[in-house]
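Right, one structure below, let's go through it.
What you see is the complex with one protein chain gone and the rest in place.
For clarity, chains are labelled A and B in written order, and residue numbers in each chain start from 1.
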Amino acid sequence: MNVELIGNPDFGHVRYLLDSGEAVYVESGAMSTMDDGISVKIQMLGGFMPAVARKLFAGESLLVGRYESRSPGQRLSISPAIPGQVVHKKLEGKPFILTSGSFMACTDGVRLSTIFGGLKAMFSGEGMFFIQATGTGDLWCNSYGAIVEKDLNGAELIVDTGHVVGWEPSLQWSIQGMGNLMSTVFSGEGLVMKFSGHGKIWLQTRSIGGLTSWLRGYC
Amino acid sequence: MRTEIIGHNAFQSLRVELGAGERFVSEAGKMVRMSTTIDSEVQSVAKSGGIMGGLKRMLGGESFFFSHYTARSAGEVVLAPTLPGNVGFQQLDGRCGWYCAGGSYMASGPEIKTEPKWQGVKGMFSGESLVFVHASGIGPLVLDAFGMVSEEQVDGSFTVDTGHLVAFEDTLQYTISKAGGSWLNSFLAGEGFVIRFTGRGKVMVQSHNMKEFGSVLGPKLPPR
Partner (left out) sequence: MQYEINYEGAYPALEVALTPGETLVSEAGAMAWMDPSVDCKTAARGGIGASLTRGVLGGESFFQNSYSTTTGGTVALVSGPPGEIRAMEMTGQRIFLERGGYLASGPNVQVDAKFKGLKGLFSEGMFVLQVSGSGPLFFNSFGDISEVQVEGEYIVDNGYALAWDASLDYTISRTSKKIRSFLFGDQLVMRFNGHGRVWTQSRAPRSMGAWVYPYRRAKSN
């Protein structure tokens, strides 16, 4: 499998060159172009119930297409719905948590499950569930805007909920207000997530909420 | 006349330098700025075609109206696409024409003839547009795109999601098809309809899909 990440950070997308028998799981609607020797099969990643839970609560598509090549050197391009950066993560047994909408594609061996964020997540504006990717394999994620990786290394960071792409589960997080009650209600940030501990977090430099509230002024 | 694509990757625009008496045509509403020496006039349909031509064009997803720019003396016009991305550009040499997918026609030189082409039953399934705009003649053809534009040389067969298609040479044959496997599979994968090209020719594709982007934003905005 030959993989090329193109267009980062403005219009990140992925181009695969697949040989016979090689396959990738792709978020529904993400395929843009492909050669004839690729077949598509619909699968629900992680079994039926978790897939349903993902669809209902994490906003991620219930179904993914399994794009498998039947002959050598077949081209497949995929792109996210929102323009931004696309990143690759090699999973080697250590789990990674993604916010809904950040999952784009993965290979065999990656298991996706829905994790309940607890009651605190209900108020985060990001939905009650997150996606946990485990196993070994390749994972491709997308963002709106550029992706900024921060290694917290014991420090704390406050993040607007719309700017979180993913994080390592070794980090702790909590939901809090933005300063006093006045700021929490009127700062436009609402509730924010506070991360602490040791591990990496991925942030995005734009948020869908920010885009839609800007666009609302021109509707 | 001289055309130049200006701006960074994410936000390209087209600059057109016109000499005295030279003309250029664009879809109405694309003008960013122009010299004081240039007159612009809005007409329905390029030059002729009348109201019926305009209606057809509307079905093709194109704006009803065109801006005609004429230079009294040397000057420039800058045109921009609606969304972030590249400007698609083809210098037509008369060898073959291009089909522009729904909404992708942006501007052209005065010697380019544009006409909507009813695609019949196969066009109806695409969900994109019933009509492609066929551009022929000699001169520049400029296309509106979302994301990065790339050109794929088809020799044999090639499949493009309808939302990623910008334009293609009229030497190619195409069918509205399914993305591998069965119709059901294709539909469930969210790739409702794809266009399968066969033959030899160039296809211009855009990295991002306006329909997908619109479907994410629309529900988060106030109802229309």
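The criterion applied here is as follows: a residue touches a chain if its C-beta (ideal position, glycine included) is under 8 Å from a C-beta of that chain, and two chains touch if they have at least 3 such contacts.
No experiment lies behind these values; they were computed from the predicted model shown.
> Looking at B:2, B:33 or B:72, which residue reaches the missing chain?
B:33
> Counting contacts across the full complex, list the positions on chain B that touch the omitted chain.
Counting only chain B, the missing chain is touched by 7-11, 13, 28-29, 31-36, 39-42, 44, 63-65, 67, 80-84, 210, 214-215, 217-219, 221-224.
> Identify the residues of chain A touching the omitted chain, counting contacts across the whole complex.
The list for chain A reads 8-10, 83-84, 144-146, 148, 155-160, 163, 178-180, 182-183, 185-189, 194, 203, 205-207, 209-215, 217-219.
Here, only the chains that are shown with their structure count from here on.
> When the C-alpha atoms of chain A and chain B are each averaged to a single point, how far apart are the two points in Å?
Roughly 31 Å, centre to centre.
> Flag every residue of chain B that touches chain A in the complex, lowest number first.
9-10, 84-85, 146-148, 152, 156-161, 163-164, 179-181, 184-186, 188-191, 196, 205, 207-209, 212-213, 215-217, 220-222, 224
> Quick one: which bits of chain A touch chain B in the complex? Just the residue numbers, please.
6-7, 10-11, 13, 26-36, 38-42, 61, 63-65, 67, 77, 79-83, 208-209, 211-212, 215-216, 219
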